[in-house]
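Take a look at the structure below.
Only one protein chain is missing from this complex, and each of the others stays in its spot.
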Amino acid sequence: MKFERYGLGIAKGMALTFMHLFRSPITVQYPDEKLCTAKRIRGNELVWFPDKCTGCATCAKSCPQANIIINTHRGDESKFIVDKFEIDTGRCIFCGLCVESCPYDALAMGLSYECAKYRRGDLVMDKEKLAVSGTHQPSAYFRPQFYDKLPEQSLLLYDKKVGGQKLNFLPFSKRKRGPGA
Amino acid sequence: MAIRTEPFYLNIGPQHPSTHGVFRLRVMLDGEVVVGLEPIIGYLHRGIEKLAETRTYTQNIPFTDRLDYLSSMTNNLAYCMAVEKVGAIKVPERAEYLRIIFSEIMRISSHMMAVGFFLNDLGAMMTPVLYMWREREKIMDLFEMVCGQRLLYNYMRIGGVSQDLPEAFLPAVKKFLADMPRYIDEYDQLLAQNEILLARSKGVGILPRDMAIAIGASGPVLRASGVKWDIRKMDPYSIYDRFDFEVPTGDCGDCYDRYWVRMLEIRQSVRILEQAIAQIPQKGPVCADVPQFFRPPRGEAYGYVEAPKGNIGFYVVSDGSIAPYRVHIYPPTLINITALQDMVMGWKVADLIIIFGSIDVVLGEIDR
Partner (left out) sequence: MTLLDQFQLLLKDANWPDWAVYLTPAVAGILLIIVFILTIVIVFIWWERRLLGRFQIRTGPNRCGPEGIFQPIATAIKILLKEDIVPEKADKLIHFMAPVIVFVPILLIFAVIPISAGAILVDLNVGIIYVIAISSISVIGIFMAAWASNNKYSLIAGMRAIAQMVSYELPLVLSLVGVALVAGSFSMIKIVEAQAIPYILLQPLGFMIFFLGCLAEMNRCPFDLLEADSEIVAGYHIEYSGMKFAMFYLGEYGIALAYAGVIATLFLGGWQGPLLPPIVWFLIKVFMIFSVIIWMRATLPRLRVDQLMSFAWKFLLPMAVINMLIIAIEVLVGTVQWLMVILNFGFAALLVLLWSRLFTLGGGRVEV
């Protein structure tokens, strides 16, 4: 083929790369700066509300991996009392079908994505680790009642560093993410 | 006296920076010229079709995400359409619009990834990849806002979608669409007229029109060979007949045409999205009333969509119980690479890599 256009295509490409020198980089300095995740994030853990759970095991029936193990016994007034509620987060695919199917809003997805452990056995979460607490907060996936407590998501679309645009809608969050971090 | 030469086998093995996954190619080389080719697949086989027989219809949806993991929304959509055909379920209006919006955004994201890595295989040292990933990052933020995950969405359900949009979604998409034409023009300026790219990819790896039809290719590979076949126009599913868009085709089916058709399709997707956002009904149910353990009547159906890589289809056979009797997946990429040997014979090692990159392969789909 002919070497047409006399090198103009190469010159245009190099001019574009040169223009990018004057745009500020869009790198986020993790772990000093952490972005606010979405409110509906399906984080890498699950949050259980013991006072709402009735032991019906609908979540266990809807898990594709059969990950949830529930043992109950009958207490007074024919209610179930949950002895063992265990989820193996090592096998979990975090699809959220269990959260979606719970009729009493007793299970929710977690917020954190930094749940790495050193041993595979530590990834199995039992009743105490799953229960909601100050550091173990739920996300708003299928649970709109938790919407207002969570911080706004930081979107790259609105950041003023992108392509030199001047909008400054939602700044990057320079503090650690809220409860559950 | 003639010099004695002999061809040798080179194993472009499962671990290689450019095979886009665990894919093995056994190549017979005569110097630098390729004289024989044998692809060996199966390194990522996970048995999804077998697993699908022991799970309910809704539990299968996360598994379909993991087929072509770079465009999970369209996989979900094809499976849900197949099950809806078996069960004769009607999808509400707002859910149809939402499905189309997410399919088209998914198409933009997948094409950006494909084009970026095609240019990376050519040697442009990650610069086009990083520019295109800036747009893809914006798209993944939008997806995270709606369904909570950035890559494997599990968003579509049988009879609609799983949840409604938050309020901030539609303004964000409008802003994204307003910015897109400028960024697509920048990508064209970067490399579309570059002489080195033209010299490397024009006329290289030609897939002739009759061979493309004969092997059953689909997607941008087929359209680049000059065949104007797009399921969204020829056999419209969902509500694609309400939108006005064009189907770009190429001239001769070389690598440059496959790259160019993808860039044009991104522009057409932006056009469809603008129309869909203008027409979407403001309120309405987002999912039909389907029970958790759904028992469709006995029967079988084939649901297919125009995924970014081609025509993905699911063949679902139901025997009346809560789990399907058989699910078979028709992967577009596996059919497209059956032409690889004919496309590559006679070219050099460097061309083999970029021809393979221009077909846009994802191993999750080939090996299932």
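By written order: A and B. Residues from 1 in each chain.
Just so we're on the same page, a residue touches a chain if its C-beta (ideal position, glycine included) is under 8 Å from a C-beta of that chain, and two chains touch if they have at least 3 such contacts.
Owing to the predicted nature of the structure, the values given are computational and were not obtained by experimental measurement.
Trainee: Which of B:A95, B:L197 or B:A212 touches the chain that is not shown?
Mentor: Of the listed residues, the one touching the omitted chain is B:L197.
Trainee: Pick out which of B:Y131, B:Y153, B:F245 or B:Y330 touches the chain that's been left out of the picture.
Mentor: Checking the options B:Y131, B:Y153, B:F245 or B:Y330, the one contacting the hidden chain is B:Y131.
Trainee: Where does chain A touch the missing chain, residue by residue?
Mentor: Within chain A, the residues that touch the unshown chain are 1-4, 6-7, 10, 13-14, 16-18, 20-21, 23, 25-27.
Trainee: Counting contacts across the full complex, list the positions on chain B that touch the omitted chain.
Mentor: 8, 10, 16-18, 29, 31-35, 119-127, 130-131, 134, 190-191, 194, 196-197, 199-200, 203-204, 345-351, 353
Quick note on the criterion: only the chains that are shown with their structure count from here on.
Trainee: Once you find the CA centre of chain A and the CA centre of chain B, what distance in Å lies between them?
Mentor: About 25 Å separates the centre of chain A from that of chain B.
Trainee: Considering only the defined contacts, which chain B positions touch chain A in the complex?
Mentor: Chain B residues touching chain A: 55-56, 58-63, 127, 131, 134, 137-138, 141-142, 144-149, 154, 162-163, 166, 168, 172, 175-176, 179, 183, 186, 189-199, 202-203, 292.
Trainee: Which positions of chain A touch chain B when the two form their complex?
Mentor: Interface residues on the chain A side: 1, 3-5, 7-10, 12-13, 16-17, 20, 26, 37-42, 58, 62-64, 93-97, 100-101, 109, 139, 141-142, 153, 155-158, 162-163, 165.
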